[in-house]
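Here you go, one structure.
Of the protein chains in this complex, one is absent; all others appear in place.
Right after this comes subunit A.
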């Protein structure tokens, strides 16, 4: 697996984990007293942040809410670098 492929695969994992959060957030919006769903929602956020940390440590932040690692900055990561999502 080359670096590009690896980056793409790890990004897909972030997308997957973030999607679970999106879905459970909508569900808990209309089911605020569903304790089991709230638990799943908390777990999903934890998992999404874990997967994101893994990706970002290697390939740099996906949003400006994450601190860029000095390693990423050293190898030339900048927020404005390509590819943007539609350029992939």
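By definition in this document, a contact is a pair of C-beta atoms (placed from the backbone, for glycine too) under 8 Å apart; a residue touches a chain by one contact, two chains touch by 3 or more; residues count from 1.
The rule is short, and it goes like this: contacts and distances are computed from a predicted model.
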item	value
Protein name as given in UniProt for the chain not displayed, "ABC transporter permease", "Monoamine oxidase", "Monovalent cation/H+ antiporter subunit D" or "Spore coat protein CotJC"	"Spore coat protein CotJC"
Hidden partner interface residues of subunit A, rising order	11-12, 14-15, 18-19, 22-23, 25-27, 29-31, 61-65, 84-86
